[in-house]
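Missing here is one protein chain; the remaining ones are kept as they sit in the complex.
And now, chain A:
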Amino acid sequence: MPATPTNVPEPSRTDPALLRNFCIIAHIDHGKSTLADRMLQLTGVVDQRQMRAQYLDRMDIERERGITIKSQAVRLPWAPSEGEEGSGATHILNMIDTPGHVDFTYEVSRSLAACEGCILLVDAAQGIEAQTLANLYLAMENDLTIIPVLNKIDLPAAQPEKFAAELANLVGCEPEDVLKVSAKTGVGVPELLDRVVRDVPAPVGVKDAPARAMIFDSVYDAYRGVVTYVKVVDGTLGKRERIKMMSTGAAHELLEIGTNSPEMTPADGLSVGEVGYLITGVKDVRQSKVGDTITQLAKGAEEPLGGYKDPKPMVFSGLYPLDGSDYPELREALDKLQLNDAALVYEPETSAALGFGFRVGFLGLLHLEVIRERLEREFGLDLIATAPNVVYRVDMEDGTEHVVTNPSEFPTGKIDKVHEPVVRATILAPSEFIGAIMELCQTRRGTLLGMDYLSEDRVEIRYTLPLAEVVFDFFDQLKSKTRGYASLDYEPTGEQTSDLVKVDILLHGDKVDAFSAITHKDKAYAYGVRLVAKLRELIPRQNFEVPIQAAIGSRVIARETVRAIRKDVLAKCYGGDISRKRKLLEKQKEGKKRMKMVGSVEVPQDAFIAVLSSDSEGDGKAKK
């Protein structure tokens, strides 16, 4: 039942025994945000009038794409209606919202580390998905208490019995222990909150020790600077205290400390087991890194909490403004995004074909997409993004080593070995698609690790795959080959040496750096043929004949030709045509601006976009 204002324990004075820190693990669209909305309403922290859908998702993109990128923590008072000891006492439930996507595994793991329990929320019409499974395993590794819940039981297509069995099997409980709710209608949600109080252990910490608080999220706010979300593991952090980041030793003044319910509410401090936010006036999330430990500056803790890692970009792409004069705006926009995204790295890069831009490192493909979309939407930039690539390590015969983040910088000369990153991919799908999935993974140079049936007709397939093969439209292919039923998760597991070569594309004899790609030797020919055929379609006829070639080193492996244009003149030109003609000319000039000069060849921006947007095995048949 909702708590009344008088009996709600206050931050920094809450008995840890009354605290429950939990998160919700769910796949996109399985209803996590809707469930969170219901909890906000039921616990009375948001009244009916203020309620809006997906209350906690702040960024437009989050709400629109239905995904949560940044996590948050909300303090919910709840007095359980049943139970043995402490029945009726108002508990404090801290709901920690985790990002749901594979790219943000590290952030998820830090959010999980702030919890003692988690709700495993699964769509009763669809069953568990690969990313959810991956996050479930993470939760189990963190020794969290798992509360399995089926959502959307109100849907006609729901199969609660079938998926309850599947969840019970995964979590190791009885099917009847799986709660069934409808986040949409609110059915079963009070029982779920009671269950959280009953099953999730209270946090355990040392009250009188020096404070140790783990940062599980760090968000840049234009008005307040960086807002850091922490869980206090030991001791107490009081307001106006001076604190220290243990990874760097940097000291900061605490300007504000408090909890979210769900808006930021200042408090006197945060004590053992509590979750809240703090503001120090830093302007950049890299000064307040997820996973870091905060302690007092004076007489602080000696040992940081474990688990801190620097985020490491796995996927790189060149981002270039369509209009070269937007380069300063792009730099400014990246600077701003980086304030809120410690994992985003970039450095200036110049491409002969695309001009000035940046080589940007991302955690994964979604991260790339989200950043690109935000740059275009929030900053109004028109961008060309080169095909995503991974980081290669190249050993030369002379013993030197190159780290390649841009295919066009792949070294020439005598190469001894090329190392590429590999991932362990987990795919969940109905068993009828096993053949299609295995075929796809084989063509992507995968090695089967194993296969398990989750239920009679659902299977988990594990592969080792080169990351390069995954970032290049693997997910799209997987979706299309399984009619959208398969889900994918992957985690980096190291690297392997492979027989890789660089394929260059030459236009009229000039190498187009933006089209250079590193592929496996056996696939180089197909790649070259496909790309030149596609370019022939896309490059308009010029005043001269334009050969398009694909080459490995100096060896040409594919060639097409764009014939010279012979006629580009409108026949008639009367008095009444002149305005029309001048306006047409202006329009054509605009069109010309959207052309990039590659050597002497005019290439439409669309050609770059069409080639670089990871279109797959296109039939490659030229029609022109």
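Keep in mind that, in the parts below, a contact is a pair of C-beta atoms (placed from the backbone, for glycine too) under 8 Å apart; a residue touches a chain by one contact, two chains touch by 3 or more; residues count from 1.
The definition used in the following text is that contacts and distances are computed from a predicted model.
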Among "Amidohydrolase", "Ferrous iron transport protein A", "Heme chaperone HemW" or "Branched-chain amino acid ABC transporter permease", UniProt-listed name of the chain not shown: "Heme chaperone HemW"
Contact with the hidden chain (one of A:K414, A:R555 or A:K572): A:K572
Option from A:K414, A:R555 or A:K589 whose C-beta touches the chain left out: A:K589
Residues of chain A in contact with the chain not shown: 543-544, 565-576, 578-583, 585, 588-589, 592
